[in-house]
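With one protein chain withheld, the remaining protein chains of the complex are depicted in position.
Up next is chain A:
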């Protein structure tokens, strides 16, 4: 079981608290989804579990043990991790990528090889791909490998940070099914971050909805659908059903400028309404696009875009 007790996180050079007073429990074997708009603190929450981000105060416990007292390397070797940008190591073959944790755990060569082959079978990738390099695979195939890489060491906990947001809808659909299947087979704790409410509802046994560093509601799928705790949950749920326009459109219309990489406020897949929300309080918002670039968007960018969009509509 993973427990968050009064966890706060405040980033330097940012006045707002990223996470404030977070308390939650994640039971063993659960499929736990953290969902919320960008800047809600869901990724921060996820990364605090494997100590990629350290909380400012409060405690995080795994099976009753404070994670700060665990050996960092040992702890991480027992956790799987799937990244949004897939991040397969381009210098290693598929098999080497999959078995990177087992190798560090000093598994024998045969055991490693067998486990890699089993996993490839499980996700429907031909075994002969094992000797190929990541660049030779399609995006969907790469993320399948990314997922089994996280499962290779039979971890008790697997962390997934928006793993499907960069994929096309068809691959996303297939992979959602795949992780559900894998979860059923493996009985591992999956902790899954997404900004897509549909995805959350589809995958999660337990869903935690976050906004601006606060936990808005936590509950089973049914509880969330039938008893939304407040207007935000309700609105977030509804908003996602509307085919709202994405910020990507503003970036594509070149009404903004690129800046050096820094912690973004939003993702380009977020809705323009999210952007408007942020621009109400701040002069500018930082938006990350799928290629990893960060763009600075101002009210002017938004207005320019809307004005031009209006022209087109007429």
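Everything below uses one rule, namely that contacts are C-beta pairs under 8 Å (C-beta built on N, C-alpha and C of every residue); 3 or more make two chains touch, one makes a residue touch a chain; residues count from 1.
Just so it is clear, contacts and distances are computed from a predicted model.
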Hidden subunit of the complex - UniProt protein name among "Imidazolonepropionase", "ABC transporter permease/substrate-binding protein", "Stage 0 sporulation protein KC" or "Cytochrome c biogenesis protein": "ABC transporter permease/substrate-binding protein"
Per the touch definition above, residue among A:77, A:180 or A:306 touching the missing chain: A:77
Residue, one of A:124, A:139, A:235 or A:292, that touches the chain absent here: A:292
Hidden-chain contact residue, picked from the options A:104, A:230 or A:300: A:104
Residues in chain A touching the chain absent from view: 50, 52, 72-79, 81, 83, 85, 87, 89-92, 100-101, 104, 159, 261, 292
